[in-house]
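Note that one protein chain is taken out, while the other chains of the complex remain in position.
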Amino acid sequence: MSMVSLPLFLGRCTLSAFSERLMRIQYVSQELRQRLFNVLDGLEIVDPHTHINPHQPAANTLADILGYHYYTELAHSAGVPREYIEEPGLEPKEKVSRIVAGLGPLENTVQYSWLIEMLQTFFGFEGDTLTADNWEAVYDSSAKTMSQPDWSSEVLRRSKLRGVFLTNDFDDELAGFDPEVYVPCLRTDDLVFHLGRKEVRERLESSSGVAIKDVASLRSAIAARFEHFFNRGARACAISLPPDFEPMPVEAASAETALQGVLAAGTQADAPRLRECSQAVFWMLAELCAEYGLPFDLMIGVNRAVYPGGVFQGQDLYDSRVSLIQYRRLFNAFPQVTFPLSVLASVTNQELTSYSWIFPNVLTNGHWWYSNTPTFIEYDLSARLEAVPRTKQIGYYSDMYKLEFALPKFAMYKRILAKVLAERFVIDRGWSEERAVAFGTQVLRDNTETVFYSREGE
Amino acid sequence: MSMVSLPLFLGRCTLSAFSERLMRIQYVSQELRQRLFNVLDGLEIVDPHTHINPHQPAANTLADILGYHYYTELAHSAGVPREYIEEPGLEPKEKVSRIVAGLGPLENTVQYSWLIEMLQTFFGFEGDTLTADNWEAVYDSSAKTMSQPDWSSEVLRRSKLRGVFLTNDFDDELAGFDPEVYVPCLRTDDLVFHLGRKEVRERLESSSGVAIKDVASLRSAIAARFEHFFNRGARACAISLPPDFEPMPVEAASAETALQGVLAAGTQADAPRLRECSQAVFWMLAELCAEYGLPFDLMIGVNRAVYPGGVFQGQDLYDSRVSLIQYRRLFNAFPQVTFPLSVLASVTNQELTSYSWIFPNVLTNGHWWYSNTPTFIEYDLSARLEAVPRTKQIGYYSDMYKLEFALPKFAMYKRILAKVLAERFVIDRGWSEERAVAFGTQVLRDNTETVFYSREGE
Partner (left out) sequence: MSMVSLPLFLGRCTLSAFSERLMRIQYVSQELRQRLFNVLDGLEIVDPHTHINPHQPAANTLADILGYHYYTELAHSAGVPREYIEEPGLEPKEKVSRIVAGLGPLENTVQYSWLIEMLQTFFGFEGDTLTADNWEAVYDSSAKTMSQPDWSSEVLRRSKLRGVFLTNDFDDELAGFDPEVYVPCLRTDDLVFHLGRKEVRERLESSSGVAIKDVASLRSAIAARFEHFFNRGARACAISLPPDFEPMPVEAASAETALQGVLAAGTQADAPRLRECSQAVFWMLAELCAEYGLPFDLMIGVNRAVYPGGVFQGQDLYDSRVSLIQYRRLFNAFPQVTFPLSVLASVTNQELTSYSWIFPNVLTNGHWWYSNTPTFIEYDLSARLEAVPRTKQIGYYSDMYKLEFALPKFAMYKRILAKVLAERFVIDRGWSEERAVAFGTQVLRDNTETVFYSREGE
């Protein structure tokens, strides 16, 4: 048997003993992460938050893919004029050609990596970059693939998705699709923040059949929409909230005054009236979530239209100075409502972790938008995994607009989950791989089921 | 000699040269961390902040262990009703049985790992999880161990603790224990924030023998307590502070008005009166710390009773929007007072690092509460180790209520300290192991001595 000369602190040993020691390093290595990833990647899951249109869930052409705001806004940020890529009436192919021309400066971004991984997985693309030289072939061949009659089912199958949550306007009919696959979710931003708009009130009146004259009728109208959503299989109510919003119950008389002010003056109502009206409607939604047993997804921290000159969906940013203490009244007042929380800024993640560790009705939910990049996910996820009960963490959602994006986005998350489980649980804390995999499975798959699929009678 | 075929960039080399290269990896590996940990783990240290009751320092049964708020609050957060585990008159064994039933969802948490490591170390437990099937045997055998007459000394010895700091109410007699082992520390939250409560004023009058009629007599009363604590071996004054507190000197007349308002109306006094009274008392404490040469531990950032429905000691949370700039007047006004600072939120850690790097009288102190989990410790510690003078960092305190917890909590810290020293100093900066160990020793052990044991005449 060969003898290997080793550094002093290891002493001399046989090659076999040497390989034993090396095993430990090997164990620390990429292979452990890969093994954990492989198991997680085999799971069939539900995606608990997307913007999928169930009537057109998959892309028709690459224009639907490259039209995703991540590509247009990053290309615009790197110098492409908005008018050039958003010119009205552009043919899909021309649009793709223009966006591709602006992709070069984005090649480092993780968002770009989603695009490449998706093209490779679904459309047989073999390159690392999409350029002026190769995009057209990809465009044509992918269009062919996308035109298969069962393409969206095929994407779901290959992405191992058994369901995707939708983001439905409150007046959505929710008809014409399978709610077991495309799961309705009542999005309520318009009700809380845009009731001053005549068009919003008209949509509410028309969809509910209730004329809105006062708080009582407003409540009836909204309740009617809850009833509708509940009956069509909705599994959550959701809303995104600006950093300065503070949920608060509003006394009946004040709420009435506020609403009348908003009904009379619309978006031109006094700021305090508008704010109280928002708070009153928000509180109503929480009450209805309690009544219907629906989780209330709160997505906290976005400022809309900070950059009005930006591309479509590329204008929103944030003020990271927000605290969950603003939500203390809500969490205390509705112990029976489950609040899966997303925060926009990673600096709020410790609060999210702590509030989920203390409040039974607060859960961590995914990695949202500007925090949906590996460095922030890795740090935020690590903090959650070690301090929040394992039953209270909903690992990830894709937030996608087209089905093709779930696969690369979830793959990114699963690689990070495998990395954190490998480094912080198997290595640092001596867990077995089996235990790590079971934990990852719960966070990635099981909790979504437990949290959203436990409506009464089910 | 065997030849090993290596990738191109390494070139071909002999097995021995190959092993040389591998040495470098080995060095990077777990073994380095383990070696550093082993040295740090052998040190006898003082724990500079705990909530130990010196008359009952160790646990009597597992109920004292599982009654720690981390387990009750996390179990409650994961679904166990408060009333179930806090039912009055519960027998210890029944209480443990009920808490154990709710531990399953916590098995991932680092707090749970403290429990298991402690049971394994002190009570011969051999499992990885405490369950309905195995808890009773542990309960019985541990009760037997705990009932040994010298159990608390044994715990101290095996935990390598030569002293633990206490958290004493201002009216504590400080009698009946050895202050060299159980080191008195004057906790002052009541004086600063609850002087409006009649019961607090009565305790102060009765313990000091001074009737509180005005600022002068209030000061005499508090000074009497400092004298008492100093004479009984106190080594620090300490307080926890809400995020919106801003220390400020209050003019004599204003302070008098504020105090009179509080004496008259108690907790119902006007908010500005209450605030000025708090500020005046706080400033008085700083002056007395100067007078008695006591370090003033500031624990910054907690909001009390955010979740009033929570379990005992499981109701506090925070608003992470706090800045040390609020303390600039204090740090400037008392250059002769040492302020070991703890911050509740990791987002404040960079400020803590910077303020300690600039102000001679500001020190970093441990990793507090919601920041006492590995991901935050690792990040916060890394930032401190590389930018704060090594003499100004008090590494860790356990914050424990029962002696058994120091060992697993310090073990967690020492593993992270070893990891950071290995990765960021030995690997990244080329330090020798000896130098890394010396630095770790100073942070973990020596600074506690230097900072707290340098009272005049000692």
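A and B label the chains in the order they appear, each numbered from 1.
We adopt the following convention: a residue touches a chain if its C-beta (ideal position, glycine included) is under 8 Å from a C-beta of that chain, and two chains touch if they have at least 3 such contacts.
Here the structure is a predicted model, which is why all the values come from computation and not from measurement.
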Listed residues A:Y68, A:Y139, A:F296 or A:Y318, member touching the removed chain: A:Y318
Option touching the unshown chain, where B:R82, B:R390 or B:R445 are the choices: B:R390
Touching the absent chain when the full complex is considered, from B:A132, B:A216, B:A252 or B:I358: B:I358
Absent-chain interface as seen on chain B, which is shown: 2, 4-7, 9-10, 18, 21-22, 24-25, 28, 321, 323-325, 328, 331-332, 335, 347-348, 350-351, 353-360, 379, 382-383, 385-392, 424, 427-429, 435, 439
For chain A, the residues touching the chain missing from this view: 2, 15-16, 19-20, 22-23, 25-27, 29-31, 35, 73-74, 76-79, 105-111, 113, 128, 303, 306-310, 314-315, 317-321, 345-347, 370-371, 373-376, 379, 415, 419
